[in-house]
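As structure tokens, the structure follows; a few thoughts come after it.
Entry: chain A
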Amino acid sequence: MLEVQNLVKSYPGKKNDPHGRVQAVKGISLTVGQGKMFTMLGPSGCGKTTTLRCIAGLETPDAGEISVAGQCLYSSTQGVRLRAYERGLGMVFQSYAIWPHLNVFRNVSFPLEVTPRRYRPGRKEIKERVERALDVVQLGHLADRQATDLSGGQQQRLALARALVMEPPMLLLDEPLSNLDARLRDAMRFELKRLQRDLGLTAIYVTHDQTEALAMSDSIAVMRDGVIEQIGRPREIYDRPASKFVADFIGISNFIDGVVVGRESSLYEVRTDHGSLFVPALVEPARGSRVSVAIRPEHITLEKGHMELTGANMWHGQVKTRAFLGEAVDHMVMVGGTEVRVRCNPKVSFEEGTEVTLTLDQAMCSITPAD
Partner candidate 1 sequence: MVQVLEEVDSAPTTGVRPPRSRWWRTIVEIVSPRNLIVLTGIVLVGWLALVPLVYLVWATFYNGTELTLEFFARAYSAFGIGSMALNSFAFAVGSTVLSTVIGTTLAYLCVRTDVPLKPLVFAASLVPLIIPGILYTISWIFLLSPRNGLINKALEPLFGPGAFDVFSLGGMVLVEGLHSSPLAFLFMYAAFRSMDPSLEESAMMNGARLRSVLWRVTVPLARPALYAATLVMGVRAIESFEVPALLGLPGGIYVFTSRIWYSLDQYPPAFGEAGAYAVLLLVITSLGLYWQSRLSNRRRTFQVVSGKGFRPRPMELGRLRWPAAVAILVYFVFAVVLPVLVLVYASTQPFYSVPSVESLSNMTFDNYAAVLDSNIVQRATVNSLLLGVGSATAVMFVMAIIAWVVVRTRLRGRLVLDNLAFLPLSIPGLVMGVALLFVYLRFPIPVYGTIAILFIAYFTRYMPYGMRYASTSMYQIAAELEESAAMCGASWWQTFRRIYLPLLFPGLLAGWIYIVMVSFRELSSSILLYSPGNEVLSVLIFSQWENGQFTQLSALGVMMIAVLVMIVAIAQRLGARVGVRQS
Partner candidate 2 sequence: MAVLALMSLLVSVGCGGSPTAPGGAGQQASDADASVTLSDLTAELEGLDPAARRQELIRIAKEEGGVVSFYGSTNPEDVDPVLAAFTKDTGIKVENYRASTSDVLRRIQEEASAGHAGADVVISGRAEYTQLRKSDLLATYTTPVAEQIHDGGVQDDGIDVYRVLRIVLWNTNRIPADQAPKTWEDVFEKYPGELILDPTDWDWFATFTKSYLMGRKGMTEQQALDYWKRVVKNAVVIKGHTLGTQLVTSGENAISAVNYQHGLPPEGAPVEWRPPMWPVIEDSTLISILKNTRRPASALLLTEYFLTDAQPILYEGGRSPANTTAPSAWPKEYDDLTVPIDHSLYEDEGEANRWIALYEEVLRGAGRASK
């Protein structure tokens, strides 16, 4: 449905900036299939919003190709550039951007009313479509209200209805939930996902919240400094981060530095200060290269006392601190000079100073290039 190739976008830098222009997007390519929810995830300044706005037509890229459903929206090589209002894409803004001087109905009917006369639906049809869109987001009973009389969550749904009424081939969402309180955000997450799936909409979602991204997306692109660090399904990203940045950004991770010394079928042996680890790898690190092994705290198990090291990836350590989180207990365990965070079931709780044995789940370790 969406094809982006080699997208580049820069801005004029601040005055007195020796670097001149600021590169916001440095050559991004991605493909999104029909009916999928694709999320761009990353810290602020990573270029995710800029990319979205380029797709929307609100920004003009420096170079690249963008096409939707086979239709070219922007191409620097062919000199094509459709304006935002010609692209027919729906967009939900972070601040909803509903119009305060119109009521709920008029907000939603606006896209239909401004269609060029040739394609414009009649009044009756407009009414039907608007009511339908409002029903979908469950705002049908508020059609006559002034838009400003709605609560935050309702306004967000209104923005959604407005985007949907056009029946666009693709929906763009720019951090739509970040202005809602935590509880509402949770609920809306499910709502949005459900809607997207039920309507079979292709959605491009931008967020800095990794929980949101993991919960809602079919695939995620983790971005940093204008490039995509990794694209993949949520599970992949989470379990097999391709770089330290991705691992760090998505959930919490431990990093243990080492050197690749050997390979045995699909496992690589990484020698660390505390012993070797055997780790599966997506990429193929060269022998002798420096790497970091990433492992999530919840993928390490603890047992009391210094047990015999019977299997691979088992170490001895000592509990330094622990924190009770309600649904889990976090232990900071010193292994030699390295601090390792281990998340345990609440039943497993060791005092400071306890000697423990750690088992790092081999399948859940991943190799990331050392910085």
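Everything below uses one rule, namely that contacts are C-beta pairs under 8 Å (C-beta built on N, C-alpha and C of every residue); 3 or more make two chains touch, one makes a residue touch a chain; residues count from 1.
Keep in mind how these were chosen: all candidates are chains of the complex that A comes from, given by their letters.
Note that the coordinates shown come from a computational prediction; the quantities given were computed from them, not determined experimentally.
K.L.:
Judged by that same contact rule, which candidate in 1 or 2 sits against chain A in the complex?
P.N.:
In this complex, among candidates 1 or 2, chain A touches 1.
K.L.:
Help me check something: in the complex, which residues belonging to chain A touch candidate 1?
P.N.:
Residues 56-58, 68-69, 71-73, 79-80, 82-91, 93, 95-101, 110-111, 114-116, 119, 132, 136, 146-150, 152, 155, 159, 162-163, 166-169, 172, 179, 198-201.
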